[in-house]
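Removed from the display is one protein chain of the complex; every other protein chain stays in position.
Chain IDs A and B follow the sequence of writing; residue 1 opens each chain.
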Amino acid sequence: MATVNNDIKTYKGFRAITLLCLLVLYAPLVIVTIYSFNASASITNWEGLSFRWYADVFTGPESDKFKVAAFNSFTIAIMAATASTTIATLAATAMVRGGKFKLRTVSFGLISLPLMVPEIVTAVATLIFFNSIGFTRGYLTILVAHIAFCIPFAYLPISARMQGIEDSFEQAAMDLYATKRQAFTKVLMPLMAPGIISGFLLAFIVSLDDFIITNFVKGAGVETLPTAIFGSVKQGIKPNIMAISTMLLSFSIVMVTISYFVSKSDNTK
Amino acid sequence: MAAGAASGGSATTDTYKEARNWLLLPSWAVLGIFVLAPVCMMLVYSFLTKEFRGGVIWEPSLAAYDQFFFDRGLFGDEPAKIEWTYITIFWRSIWQAGAATLLSLVIGFPTAYFIATRPERVRPFWVFLITIPYWVNLLIRTVSMKFLLRDQGPLNDFLIGTGLIDSPIHIVNTNFAVQLGLFYSYLPFMVLPIYAAVERYNFSLSEAAADLYAPKWVTLRRIVLPAIKPGVIAGCILVFVPSMGSFLAPDLLGGAKNFMIGSLIEEQFKGNAGNWPFGAAASMILLTMVLIILLIFARQQSKAENGGS
Partner (left out) sequence: MSERMSNAIDVRNAVKRYGDFTALKRISLTIKDNEFFTLLGPSGCGKTTLLRMIAGFEDVTEGEILLYGDEIEKLPPHQRPVNTVFQNYALFPHMTILENVAFGLEMRGKSKSEARTRAGEMLELVQLSQFAARKPSQLSGGQQQRVALARALAPQPKVLLLDEPLSALDLKLRKAMQLELKHLQRETGITFIFVTHDQEEALTMSDRIAVMSAGEMQQLGSPTEIYEQPRNMFVADFIGETNLLEVSVDQVMNGRAVCHLGGGHALTCNSVEGINVGAKVHMSVRPERLFTTDVPVEGEALKGRVVENIFVGTDISTIVDLAEGPQFIVRTSNSERGNKRIFEPGSEIFVNMELGAGRLLVD
């Protein structure tokens, strides 16, 4: 029975294409990771295993630049993810538990606006906006821009999660004499936790990774890791860039993996 | 029951109806002020006069759009001809995005289909494998791709080492490199909607087709594909739209010959050569194109949903 079923579903060659697809997706990352351990100062020749370039990232001539950039990146990412997750949680509560209302579609459009508008357009618009109100570009403008465009990334997993939670849990709480606020904090929020955590992590990574918008609104002298890396790469790929890239990509993969397992732990069942 | 549908359903409920406006206020404020207002401001800027060191002079002008579409000679006194420079760049962007979309479809469709037909327990893991690279910094991914594809890079080393080729293949700074970069940037957007559609697809339809003597590939074309078409279209849009306005892949992998809209816009806001109104106008034209595509898509999707069952 099972084999017959499988036979109808599967097509020859699809598995091979899938594996090719994974190869294309992972090969560049794996290669860069390997070459980041290259002892050579040239990126072309392999001269044996070494942590030389990792040391260079922390102590080399560009280390000060990268330290400041990393500090900016991580502090902005933490603050932007916290703010956007809070805003997205409130918005999701209104959208999923607020009944039908006239502005629902408009609100949803507004929330998903940063996903629909091409990133470069958002970048230009944000730059123009700060310019027109006479706001000096720098750390703060990056933070504000990140909060705004991280909202949909936090919103999507949170609202998906909330839609998956039947409202009978909150009704049961209220039936058992909990006020609305208590039903929200004691029942809905704990059940929402996986969605909120994965929303936070996604917002965090999106903020950490952003290049285009940051590049437009950062102003002179303020760098985040992506803009610092881009500046470096413009003069050619150097081994220390590969080391820093490997660290950053490992960090992203760890975060996404955590998010994956958190969202898999379904505590409503 | 009817009452259940109106109140007990899980889609939308009204538990926090009274607090609704307060809950929405922060998102309205942040997105309204820092996304919607800026886009409006950009529209205004596209109709202003350029300042020579970046920025604008607050004088209404159609110069930006005029410059985009018409060539009036070096001093602006010749009869207007169509200006092909920017239209060509837009056209190249559309073409490149289209090619990247096609590449993503050719690889992404079998992948999505394959994943969706795995046992239910392992499917999330496959999806996870496909999406991980997406969460790695786009810049790092693009740089990695460039590193791999260079003339002296590992790919060419490998091919020469195995004796398949004698001299390196030039991939970087070609159209194909950009398409590959775009494919690499947005592949999950192709795979995920198709995956979702195939997962919802009722395979007893395939069985029925097989029972009625349809060969497998005919079943795929005549039965499966029509059923999952909305997912395929969604995937194509989701790859095409960001590809068109992309900046990193063309900039790092394409070189000067393969300029796309993203680079054109970026150039207007860098250094002293910039022309802010022109950059704003180009952004508006890009945004308009994207919104038109999304609108047509939304129309079709809702039509398909209403007429579907």
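As a convention for this text, a contact is a pair of C-beta atoms (placed from the backbone, for glycine too) under 8 Å apart; a residue touches a chain by one contact, two chains touch by 3 or more.
Fair warning: this is a prediction, and the values are worked out from it, not measured in the lab.
S.K.: Of A:20, A:41, A:176 or A:258, which one is in contact with the hidden chain?
M.R.: A:176
S.K.: Which is it among A:25, A:70, A:187 or A:222 that touches the chain not included here?
M.R.: A:187
S.K.: Quickly run down the residues of chain A that touch the omitted chain.
M.R.: Residues touching the hidden chain, for chain A, are 166, 168-169, 171-180, 182-183, 187, 190-191, 267-269.
Assume only the chains that are shown with their structure count from here on.
S.K.: How many angstrom between the C-alpha centroids of chain B and chain A?
M.R.: Inter-chain centre distance comes to 17 Å.
S.K.: With touch defined as at the start, can you tell me which chain B residues reach chain A in the complex?
M.R.: 8, 10-17, 19-24, 26-28, 30-32, 34-39, 41-42, 44-45, 55, 107-108, 110-111, 113-115, 117, 124, 128-133, 135-141, 143-148, 152-154, 183-184, 187, 203, 206-207, 210, 216-217, 219-220, 241-242, 244-248, 252, 261-262, 265-266, 269, 276, 279-280, 283, 286-287, 290-291, 294
S.K.: Residues of chain A touching chain B in their complex?
M.R.: Its residues touching chain B are 5-6, 8-11, 13-15, 17-18, 20-22, 24-29, 31-32, 35, 43-44, 86-88, 90-91, 93-101, 103, 107, 110-111, 113-114, 116-122, 124-129, 131-132, 144-145, 147-149, 151, 155, 163-168, 170-171, 180, 183-184, 205, 208-209, 211-212, 215-216, 226, 229-230, 233, 237, 241-242, 245, 248-249, 252-253, 255-257, 260, 264.
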